[in-house]
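Mind looking over this structure? Questions follow.
Missing here is one protein chain; the remaining ones are kept as they sit in the complex.
Presenting chain A:
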Amino acid sequence: MPRPGVVLPPLVLVALLLAIWEIYAATIGPGADVLPTPSRVAQQGWADRENLLANTWPTLRATVIGLALSVAVGFGFAVLVDLSGLARRAVLPVLVVSQTLPLVALAPLVIVWFGFGQFPKILLIVFVNFFSTTLSFVEGFRSADPDSVALLRSMGAGRWRVFRTVRLPSALPYFMAGLRIAITYSVVSAIFAEYAGAEAGLGVYMQFAKNTFRTDLVLAAVFVTASLTLILFALSYLIERIALPWAFLVRAGEAS
């Protein structure tokens, strides 16, 4: 569990910032229509919770499916790159180029091609993420200890055995780090795609609220978005803690 020394300072800072905002918006601020107080955001957001929640699910679903696919695609590419030099030379430059394409132009096109459902959102998330998930796996495979590989080979282990006994587990901590980066990008990408056009989702909600001059509801949706990201983030630590208990021991050993 994180120590209070880690959790407390940012919480205090956030509370402080909210307090300043509250006082500013309630006194000399430009007015509730332009800059609502945090308490008003919370109040109005709560009042509209059904609508807000109904738009949270599609975003969350797209994010989780998009993340899972990003990981799967990244894993596939990484294994390919790891096993074959030809694949490495062919695939890696293409991946790099894919990251130079401007998302702002791409998102509306994807919507034009695939409609307003979940699919274009998921596609966009995978597109944004698969590069970093691929690289984190590639780096992870490469981090495998050559002595451990030599040891396995001395026991008569074949390529597949070495892969699943040494290379894959070595990659998992790197994969978790990559996953956390992907989480932050995924939620934002999902909302970005929804902004470009979708039937439902937090992006749609924000756009609608903005068009009806409900800045308080826009901010409420922003708050939900941030919470969503943080929850997924925390979940990734929980999963790591449960699935890779040794990784913490190794890290603690290196720290001491």
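Here are some notes:
Going forward, a contact is a pair of C-beta atoms (placed from the backbone, for glycine too) under 8 Å apart; a residue touches a chain by one contact, two chains touch by 3 or more; residues count from 1.
Please note the rule applied: contacts and distances are computed from a predicted model.
In the listed set "FAD-dependent oxidoreductase", "Probable Ni/Fe-hydrogenase B-type cytochrome subunit", "ABC transporter ATP-binding protein" or "Anaerobic selenocysteine-containing dehydrogenase", the entry agreeing with the UniProt name of the missing subunit chain is "ABC transporter ATP-binding protein".
Here one chain is not drawn; of A:L83, A:A150 or A:I231, the residue touching it is A:A150. Residues of chain A that touch the chain left out of the display are 145, 147-148, 150-157, 161, 165-166, 169, 172, 244-247, 249-250, 252-253.
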